[in-house]
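As you look at this complex, bear in mind that one protein chain is not there, while each of the others sits in place.
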Amino acid sequence: MSTPMPESGYNFAYLDEGTKRMIRRALLKAVAVPGHQVPFGSREMPLPYGWGTGGIQVTAAVIGPEDTLKVIDQGADDTTNAVSIRRFFARVAPGLRTTERTAEATVIQTRHRIPETPLSEGQVMVYQVPQPEPLYKLEPRRAETRRLHALADYGLMQVKLYEDIARQGRVGSSYDHPVMVGGRYLMAPSPIPAFDNPKMHMSPALQLFGAGRERRLYAVPPYTEVRSLDFEDHPFEPLRANGHCALCGARDTYLDEMITDDRGGRLFVCSDTDHCATRREEKAA
Amino acid sequence: MTGWILRAEGLTKGFTLHLQGGTRIPVLRDAALTVEPGECVALSGPSGAGKSTLMRLLQGNYGADAGSILLRRPDGGVSDLATAPPREVNALRRDTIGHVSQFLRVIPRVPALEVVAAPLIARGMAREEALDRARALLRRLNLPDRLHGLPPATFSGGEQQRVNLARGFIAPFPLMLLDEPTASLDAANREVVIALIGEAKARGAGLVGIFHDLDVRDRVAHRVVEVAPLREAA
């Protein structure tokens, strides 16, 4: 093996090889049963739960020195969470390259977004997941939700969507909208906006999900059917703000709202900073 | 030979009152009764002699201690009511045994028209047709239309009795059991009942009745069967 040893004394990518093997085994199982939550022995990580400990462990287990890592938080590469995770890997994974460019990345760890640039074969998406159980709010008993998954008994989830429409006239979840994976397992897509849900469907990239506190992994292999739950007469709608990006002018991207002053002034900008920057460069050229 | 509709033999019935130290009250012993098609048989005897007990045995409401109650069904087969399992008794009540008692067991909230049509609907007749027939029969028994849609619970005794009669006569049962069918009826309605009995006989039904009104009895019954008190008979 020509793997360079990290100078700091850490194992490559922080986790010991035994832990990586355990996580990879769980990931293989997760890939083999798309959408099914696989338990794993989540390790203590040098950052608190809620900061992406699940995603980091998955990334650490799959990444190698020849990889190129991109980390985004809410679509941005330059937020505290994204920056600290990127720095962490730069320190514990010598040889690893980092990037802000979606197209250059081989592994993309994300919190709350899927990049606007279409993913391609060979890329790995790693999602940070706070709550892996889509039925969590409807059925708090863990043993019972496991049973419901085993029996594909998802009427309850549909009841929740029914209630949303009855109360609000439309399906209520604007993010973490539940999906059916491969026609079999109900899955939480993590708190990505519903706007991003369609990007999961038949994606050429491998999609891995890690929930550190809940100690669960799950996966969507490339080219897998991912359907957002809906009704025939109330089809799923990938909602976005009705506006355009103030920086690049895009009308087809997911937008963040910015308050510009204290008199109600506001504007929209692309949530995906890399995509927005690339568009502006192309325009300038 | 066309054969009997009802053939009861060796009927024995008594009651054991466990709450009164196991007191045994014998009511019928070795009773027999045969009814031919088109025949109306009146039961007579003093009060308490067992007429009502016999009627209840023939309806399946009481279980016989011994004996047989053979009934010829509309499909030509024969059932023994004395030994038939519950489901068969229910089927016999639907297809074979019509029953008019002096007491209507009122079902809450069900309108008179539905009460009368129920036996036809149970036999599979379309609802509308069954309701039409029920309406016609209630009219014939002079029950005003405004009462047809009301539950009989609030009706007078005579009105309830007419609902009961209509329910009993609505379907062409091979065997009709009539327990005081003209009690609490006025003269005009009594005539209607006599006509209904005549029509049942004409279509070949066998009838068994208890008639306190001897005038009615003499006009409808072919023969009278005496049910004697058991203690005297013994």
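Per-chain numbering from 1; labels A and B assigned in written order.
The criterion applied here is as follows: contacts are C-beta pairs under 8 Å (C-beta built on N, C-alpha and C of every residue); 3 or more make two chains touch, one makes a residue touch a chain.
In the analysis below, contacts and distances are computed from a predicted model.
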Check your understanding: One chain isn't displayed here; going by UniProt, is it "Succinate dehydrogenase flavoprotein subunit", "Putative phosphonate transport system ATP-binding protein", "Menaquinol:cytochrome c reductase iron-sulfur subunit" or "ABC transporter permease"?
Key -> "Putative phosphonate transport system ATP-binding protein"
Study note, to complete from the structure: Across B:Val89, B:Ala130 or B:Val216, the one contacting the chain not displayed is B:Val89
**Study point:** Residue in contact with the excluded chain [from A:Arg147, A:Arg251 or A:Arg266]
**Key:** A:Arg147
Point to revise | Where the missing chain touches chain A, by residue | key: 147, 150-151, 153, 155-156, 158-159, 162-163, 165-167, 230-234
Check your understanding: Where does chain B touch the missing chain, residue by residue?
Key -> 15-19, 56, 60-63, 86-87, 89-91, 107-110
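Simple rule for what comes next: only the chains that are shown with their structure count from here on.
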Exercise for review: Return the distance between the CA-based centres of chain A and chain B, expressed in whole Å.
Suggested key: 77
